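Here's the structure, in structure tokens; my notes come after.
Only one protein chain is missing from this complex, and each of the others stays in its spot.
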Amino acid sequence: MPEPDINHTGDPVDAPVPAAAAGTALLDPGEETAAKPRVSRRTQLLVGAPMLVGGLALAGFAATTALLITLAKVLLLVVGLLVAMNGLGRIAEAVRGKSVDIVFVLGMTWLTVLIGLAVLAPLLPLGNHNDATQGLYAPIFAEPELGSEYPLGTNNYGLDMLARAIYGARTSLVVSLFAILIGTTVGGLIGMVAGFLRGATDRVVGILANALLAVPPLVLLIALGTVLSPNLRNLSIALSLLTIPSMVRVARANTITFAQREFVLAAQAIGATRMRLLRKELLPNVVLPVASMGVVMVSMLIVAEASLSYLGLGIRAPEPTWGNMIAEGEGGVMEAHPFIVIVPGLCLFLTVFSFNLLGEKVQKRWDPRSAKL
Amino acid sequence: MLRQFVLRVLELLAVLLLVSFGVFALLSLVPGDPAVAVLGEGREPSEYAALRDEMGLNDPFFTRYFDWFGGVLHGDLGSSLIPPVVPVWDRLVAAMPVSLELAGLGLLIALVVSVPLAMWSAYNEGGRIDRAIGAFTFGLLSLPSFLVGLVLIAVLVNSMGWFPRTGWVRITDDFGGNLSHVFLPALTIALMEMAMFTRILRNDLVTTLNEDFILAARAKGMPPLRIMVSDALRPSSFSLVTILGLSIGRLVGSTVIVEYLFSLPGMGRLVIEAASTGNYPMVQGAVLLIAVVYVLSSALIDLSYGYLDPRTRRARA
Partner (left out) sequence: MAGSGIAHLRADEKRALTVENLVVEFPVTGGVVHAVSDLSIDVLPGETLGILGESGCGKSSAGRALMQLPAPTSGRVLLGDAELTALKKNDMRRARAKMQMIMQDPVSALNPRRKVKDLVAEGLEVWGFEGKDRAKFVDDLLSSVGLDPAVVRDRRPHELSGGQCQRVCIARSLALDPDVLICDEPVSSLDVSVQAQVLNLLEETRERYDLSMIFIAHDVAVVKNISDRVMVMYLGKTCEVIPSDDMQNKALHPYTRLLLASVPSAADAQARAAGEATAEAPVKDVELPSPLNPPSGCRFRTRCPLATEQCAAEEPVLREMRPGQFVACHNVSA
């Protein structure tokens, strides 16, 4: 079945999609095989396996050694991981018989695992994530040790870092996804109506959206944080305000484009009412670009939520979020116990990275016109 | 053209008016009693009532808004609720240069790094260099600025000891000292902007490089670097201005975070402190000032399109 092509013909807004955005192709060995003579599957396996093992070993060494200065450790760790990933890509290619976007696969695996853990968190046999009184009986700043009772260590209240990271994911995901849901619905509808009616409505909506855009996102959040008590509901609403202007813009622009297409004229000729035009002709076409914008914005919201709680204006400790967990590293704690920052920091980075990968893919597929990054 | 311009200015004014109204309305919802915040707990109820009256808190909402807005037009944003009780305006004026210097330097570093990087990347389109730069910038985009800052601190401050961890020296007092304090925060800001700039500019250059006039220049035997600089970069400077416009919002955000992270006395730390202590006149003033600066610079960038791109100039005429 051919790709659904929503910008099928004669659409002057169609910009040429930039050739092969150099996304994550570095780590994708398949890209190269197109140019070079194809390497045999056996060779791929033979090259890939040692790369994977060697890379992991290098990364492990870098993470645990006490011999090197931090800068060298970090560099070694990154190099080790890249080599390991390239090796894994080769193995996957050898097994599947075709090139595999291993970074994307790993990213989606991470998201799946994370979402699964976050959903199931209350049912899992996790340690203590927020009860500081109970924490009195646990060791504080226990170093991470995979086999132990505290696989990722404990913080200065003796709370379990693994449990906190998972509950932090829960907060992060719930807040951002709810915000996106509100933002796409409200912003999408407003944008569609503005783009359909044009005229005065359009101007008023435009000014309101610009007013919302006139305050930079983080500053708007801080201002809202002054007033609203930080709980999941308020945070979702505050974050959704950040997405609404973009949603309005995307929905409006797409509505205007589609409203000029002849099928809308045809529906009018048949006698469709304006309500029906909006609902049956425009909505199904506008929904995809708006939804893809939603996916793209998830990572930005996760960062915004983390920033806010890092600044102490989001969900308050001891309830864990990645942002306030990272903030626990202040005042010399990070220097003495790096894992306090590394655990939530890594979670945050991997999640944002994976959502960025997903966003890029989704936008290329659903809204090629605005996939410029 | 003139009509367009007037409409644009009117819209700008409407936006600013709405923002001022929104900021005021939002922060008048602030929980808790400002009179208690000023006097502290445990006074006579009549004292609180008298102060509330004096602060005009018993007036109708719109009266209070117009009083406040009238003050704003005269540069009077009220006084800080929390000691030291100084006019908000004075604090803002003291903090603004710090933020502007940070953001400006961050932007400068980002541009200086990203333009050659994007050219290098675009020149090797599809090659190893291009993909490495692509992957690196993609990864950077997924790092929130406070994480970037923490990594830089861990490596460059704690491990190498190259820069001071916190503090600020005014540029008028000691230029070198100022630079050593401002560089690392500015670098933190720059990294993320740089990643964004590089990616957009690279894609733009790739598109330009595939156009006929570039092929013609190549066919004539012009050296590649000269083509890149004189033929390809110039059309792309237009989109550089566009990204500049788009990046300001993020730039303000990372400046706020970086000021907090490095304890720099700028607008960002001011607004965070005020927000966490419920010092709402300070938040009002700071948010309003940030919004005004932000809106005006966006408008300026908008305006500069007309001069940079002959197409829009003609279209508007």
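Letters A and B mark the chains as written, and numbering starts fresh at 1 in each.
Everything that follows uses one rule, which is that contacts are C-beta pairs under 8 Å (C-beta built on N, C-alpha and C of every residue); 3 or more make two chains touch, one makes a residue touch a chain.
All values derive from a computational prediction rather than experimental measurement.
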Q | Omitted chain's touching partners, listed by label | A | A
Q) Among A:N130, A:T185, A:N234 or A:Q268, which residue is in contact with the omitted chain in the full complex? A) A:Q268
Q.
Contact with the hidden chain only, please: which subunit A residues?
A. 1-2, 4-6, 8-10, 261-263, 265-273, 276, 280-281, 284-285
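Operating definition for what follows: only the chains that are shown with their structure count from here on.
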Q | Separation of subunit A from subunit B, taking each centre as the mean of its C-alpha atoms, in whole Å | A | 23
Q. Considering the complex alone, what residue numbers of subunit B touch subunit A?
A. 11, 14-16, 18-19, 22-23, 26-27, 29-31, 121, 125-126, 128, 130-135, 138-139, 141-147, 150-151, 153-155, 158-160, 199-200, 202-204, 206-207, 210, 248-250, 252-253, 256-257, 260, 271-272, 274-276, 278, 280, 283, 287, 290-291, 294-295
**Q.** Residues of subunit A touching subunit B in the complex
**A.** 16, 18-27, 31, 69-71, 74, 206-208, 210-211, 213-220, 222-227, 229, 299, 303, 306-307, 310-313, 326, 329, 334-335, 338, 341, 345, 348-349, 352-353, 356, 372-373
